[in-house]
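The structure that follows is given in the form of structure tokens.
Note that this complex is displayed minus one protein chain, with the remaining chains in position.
Order of writing sets the chain letters: A and B. Residues in each chain are counted from 1.
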Amino acid sequence: MRAGEALRRLGERRPLVHHITNYVSVGLVANATLCTGALPVMAHAREEVAEMSGAAGALVLNIGTLDERQVESMLAAGRAANERGIPVILDPVGAGATALRTRTAGRLLSELEVSAVCGNAGEIATLAGLAAEVRGVESIGGDAREAALKAASSLGLTVAATGAVDYVCGGGRALAVENGHPLLGRVVGSGCASTAVVGCFAAAAGSADPETVAHALAYFGCAGEEAARGAGGPGTFEARLLDALAALSSDPSRLSGRLRVGDAGAG
Amino acid sequence: MRAGEALRRLGERRPLVHHITNYVSVGLVANATLCTGALPVMAHAREEVAEMSGAAGALVLNIGTLDERQVESMLAAGRAANERGIPVILDPVGAGATALRTRTAGRLLSELEVSAVCGNAGEIATLAGLAAEVRGVESIGGDAREAALKAASSLGLTVAATGAVDYVCGGGRALAVENGHPLLGRVVGSGCASTAVVGCFAAAAGSADPETVAHALAYFGCAGEEAARGAGGPGTFEARLLDALAALSSDPSRLSGRLRVGDAGAG
Partner (left out) sequence: MRAGEALRRLGERRPLVHHITNYVSVGLVANATLCTGALPVMAHAREEVAEMSGAAGALVLNIGTLDERQVESMLAAGRAANERGIPVILDPVGAGATALRTRTAGRLLSELEVSAVCGNAGEIATLAGLAAEVRGVESIGGDAREAALKAASSLGLTVAATGAVDYVCGGGRALAVENGHPLLGRVVGSGCASTAVVGCFAAAAGSADPETVAHALAYFGCAGEEAARGAGGPGTFEARLLDALAALSSDPSRLSGRLRVGDAGAG
């Protein structure tokens, strides 16, 4: 689904997007969800996650500050989402940096039917079994396109590797998204927020096919471009990013001609 | 207690307001407390909550991201607050959305002497036993005035149902607060922040009677009106909301003639 249609649906239906996420960027993630037109809810208690996912249009799992109990809740929520057939999006934050993160990302992918994985090049390369350097939660170098292609093929789902150019692969397709701005890399949690927007678009579309994911990232990147104009640095940029997400979602026609989503060669 | 007097007392006494709250809006809640003139503290460890509440002027319980251990800490802190006779404010975030949240709100209300409950129309309707739709943590429709009246009567305490107009009921009174701005509904945690401000005013007044609660919400709404002028969207609005809370609390005379608190018919 393309961005304009996804944003119009979100504005009409206001689906719930259930996040089980890290406590570093949780506020930005929730606000990005609301500014995109969906209703965010964060709920992690074992006793309620299945019920909450049961009311949601998509589930977003982010392992940025994972611990054992949180992973159990992710599995319970994911099973409920799978039973209802709603999209499950995984952001494997820090996979490759510690054994716990790599193992947990693998466990979520094997025990749940994940619709799409969104991460930086190093995290995606780790999941694809390629050599990668992940320092904390940052990717150091690496070929994002190759990582996304390989991971999409081996995992059999949509994979986005985000960076200066985002690559979205799956089902034999490979798309490149060229929207964005360097200031996005200077804000903690901007990657988590872009994955949250993917969750919103997946809730609107009812799936996380490559086009839907690429258009979510393109819309997010456009907001970054708009926010950068007049920003004084990373702090004021973050506030303006939310302004831009809200402005573009409430008038999707403003995206016209600005989305730079293109073919990225054979998937 | 009216807003001017509450803000003057807060500036002089700087009471501690103890929050046990969710991790989504915790930063906004803490900063709203500080900008209103009180000292915020977040502490949730079972070993220290009673001691922390023992030093506070009010306790604010917010179940936005509750889990079992946090609820135990809320009960321990609440008992300490009750023993010392300081106001306890409850924000029943998401009551009506899951059984855990509805049950927990009920348990806190039955095991503790809560002074005031502040929530959206759907959450308050749920506590009043009325039909309600709560999607995640958002209220979908519903009659806020009716919900507040019924809940105040059945629970026997001050109840605020917030929305485009806030209704504050209790002790046979019903007040309507018409301050506010639509952008408040576009910021995650603005409801939590308004409840935090109610906690500050209750700490100043030593109680959470309807007038005190209504004036807290009116002051918060005025700050929203002021913040909206010149805001570019929800992100810049949030920063400006804190600026406005701080500006109004340090010079309460600026509220003169701007508070729109009125009678809302028979309680």
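We take it that a residue touches a chain if its C-beta (ideal position, glycine included) is under 8 Å from a C-beta of that chain, and two chains touch if they have at least 3 such contacts.
Computed from a predicted model, the values in this text were never measured in an experiment.
Undergrad: Quick one: say which of A:E12, A:D67, A:E178 or A:D263 touches the chain that got left out.
TA: Touches the omitted chain: A:D67.
Undergrad: Write down which of B:V197, B:L242 or B:A264 is the residue touching the left-out chain.
TA: Hidden-chain contact among the options goes to B:L242.
Undergrad: Kindly note down the residues of subunit A that lie in touch with the hidden chain.
TA: Touching the chain left out of view, subunit A contributes residues 22-25, 27-28, 64-68, 94, 97-101, 135-138, 186-189, 231-236, 238-239.
Undergrad: Which subunit B residues would touch the chain omitted from the figure, given the whole complex?
TA: 14, 16, 18, 23, 26-27, 30-31, 34-35, 39-48, 51-52, 55-56, 238-244, 246-247
In this text, only the chains that are shown with their structure count from here on.
Undergrad: Quick check: how many Å separate the C-alpha centres of subunit A and subunit B?
TA: That gives a centre separation of 32 Å.
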